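Quick one: this structure, given as structure tokens, is what I'll be asking you about.
Missing here is one protein chain; the remaining ones are kept as they sit in the complex.
So, chain A:
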């Protein structure tokens, strides 16, 4: 039994002119405990909506979402909230730290919704978690006094303080520079692995995506399994990256598709920035577009 299972999940909204807009269409996804999955896609393709459904913040319009084999539709709002707090940790692009509260208070905040020992020992647990992310000396610092990377580390500590089984990261490096983003992802990967938490990263940054074991592309509300080649995932030292594409609905049999990368994209992806290349110009976002991916 998988940790999370989505079968034919659809999410649609009614527009003011009464038209129905389908944000997600027939999503199939299975995530096991401790697995690292990335979902890439351009802005407005439904990535955040998918993340919200996965994190029990939103419910599908149609289809089935199983959590530990139990359809979430059967869970009451209160139970869903409790499971969300206990099993899911969120890392947002804009950090979403609580203003006017210290790093320690921010990390302790989710423990206000915990039970028993976790609740009563929240300050100590939060301090230990901040120590783990390397901010043991910034416990009483306000978010606005922290750098972007430090703020995201506080957000990571906050997401992990209750020991969630799933970490949902929505553009975790979107507001950070390349180096800081890399450091933050290293930290997130490491702690997720240490905790045995599944990590689902939604991003349009190939460098972030490439860290995952399995990759998906979300375009026009449709989730498609893709495979990022060894060169792109491991060491993108060239001008192009191979993106493997598999037919829709099959997330295990990938098909290789060569995708060109521009210097900008490469520098965001790889540890070694590309220099002096004559690669075709295209942003990483564009690489995730159907037309480019299919080329």
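Please note the rule applied: a contact is a pair of C-beta atoms (placed from the backbone, for glycine too) under 8 Å apart; a residue touches a chain by one contact, two chains touch by 3 or more; residues count from 1.
Please note the rule applied: contacts and distances are computed from a predicted model.
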* Hidden subunit of the complex - UniProt protein name among "ABC transporter permease", "Aspartyl/glutamyl-tRNA(Asn/Gln) amidotransferase subunit C", "Replication protein" or "YdbS-like PH domain-containing protein" -> "ABC transporter permease"
* Would you indicate which residue among A:114, A:160, A:198 or A:222 is in contact with the undisplayed chain? => A:114
* Structure fact -> Residues of chain A touching the missing chain are 48-49, 52, 55, 57-58, 77-78, 81-86, 88, 90, 92, 96, 98-101, 105, 109-110, 112-116, 119-120
